[in-house]
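As you look at this complex, bear in mind that one protein chain is not there, while each of the others sits in place.
And now, chain A:
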Amino acid sequence: MSGRRSRPRQSASYSRITDDQINDLLPKLQALLPEARHQSNDRASAAKVLQETCSYIRSLHREVDDLSERLSELLAATDTNSPQAAVIRSLLM
């Protein structure tokens, strides 16, 4: 992390982000998006891929939030009833 002042963070290619680099990475990203798996989407525009990536990440965050809620409820429910608690705690401990 030191020396960032004296030279660019990456190698000399930092000042020349090539077309190839971007064109290489965008399809890779696109392949991770759920839509791409259903349609054979050949090279959507960069803007579209980025936009869908943003919304996909946001929806994944929401799913994590919902699952956290669900897990919290499940764990709370076990404390009231000791037969359940035995099973749940055996999973957690």
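One rule holds in what follows: a contact is a pair of C-beta atoms (placed from the backbone, for glycine too) under 8 Å apart; a residue touches a chain by one contact, two chains touch by 3 or more; residues count from 1.
The rule we apply is simple: contacts and distances are computed from a predicted model.
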*From the names "GPI transamidase component PIG-T", "Transcription factor bHLH150", "serine C-palmitoyltransferase" or "Acyl carrier protein", which one matches the UniProt record for the unseen chain?*
"Transcription factor bHLH150"
*Quickly run down the residues of chain A that touch the omitted chain.*
1-2, 4, 9-11, 14-19, 21-23, 25-26, 28-29, 31-33, 46-47, 50-51, 53-54, 56-58, 60-61, 63-65, 67-72, 74-78, 81, 83-84, 87-88, 90-93
